[in-house]
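Pasting a structure here, questions to come.
Excluded from the complex is one protein chain; the other protein chains are retained at their positions.
This part shows chain A:
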């Protein structure tokens, strides 16, 4: 008997028992679709992290000062700027404040910084200008808005030369930034930027806990990092008091987190596939018992053990592959729905889909072997006697 006929026969048996076949496939469907959906979401989030990290520029060095006893000041920062390989530096003073225009208000992250921040973070100005060194010097109460924030507060109006209230005090809007996107809650689109000295007053701190530095080129990142560390070590004896990381480090840390997460998701999904396989075996065993008589008839008519074995094996494989196919479809759909609902990035990977589908087929065959073997071993005389 040829394979095509066997497959047709199997498809017919599956159609003849629609409800049961569907329930049997459900395990596989859930397994495969969860593999595909979860991995699409996992890879999507890792991609969006990578993208946002990359968009900051590969020359970017982030320095965090964790020692709060010895304060890091603007004077210290000037020394850092002199270090080898460092092109420019920008202090960052972050806080959260409520911005208000008329009756519209929005709680956003407020960053106090200097004019070099714009080029270091590779941001661009859409309207007006960014914070200048004069603003910095005279503690001007001016603010630059991220694009989303500008839309929230002013809708379609131009916010330039309008006043906003930040924690109750009036600030002049001098600029709006272009949209850049971002992730991990650090989007510059939904933030407000003040001169560093102004922000010191608003937030109530005098010292710097974080600053960005830009290396002269990608090649000199390591030089610059070493230079910065040397300057910092003059102020702080303990290297635990500060951290100097470049984008590469951040990316590696992030990707190790996301890959662990992805592996975990894949593991859970794999277990559900296994459970689905056991479901298939269970139903196939029931099916063998139910169809004992049919097996007897087929054997009497001349079916060899191989034929019977193949029939049940193909049925299990078709069942699981059908489930796998449905699972791929549902997985793609589920990830799409997630993307639409939450707005996250998703990445479909063809190799993963193929692997999940193949795995489902393998599961069907592996768990189909035992019932098929059992069926092929039936004694035709006893099988025929069964009612």
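Everything below uses one rule, namely that a contact is a pair of C-beta atoms (placed from the backbone, for glycine too) under 8 Å apart; a residue touches a chain by one contact, two chains touch by 3 or more; residues count from 1.
One rule holds in what follows: contacts and distances are computed from a predicted model.
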item: Complex member absent from the view - protein name from UniProt, among "Rod shape-determining protein MreD", "ABC transporter ATP-binding protein", "protein-glutamate O-methyltransferase" or "Sarcosine oxidase subunit delta"; value: "ABC transporter ATP-binding protein"
item: Options A:253, A:300 or A:354, residue touching the unrepresented chain; value: A:300
item: Touch with the omitted chain, as defined above, among A:2, A:103, A:156 or A:234; value: A:2
item: Absent-chain contact - pick from A:12, A:96, A:137 or A:230; value: A:12
item: Residues of chain A (touch criterion as defined above) contacting the omitted chain; value: 1-2, 5, 12-13, 16, 293-294, 296-307, 380-381, 384
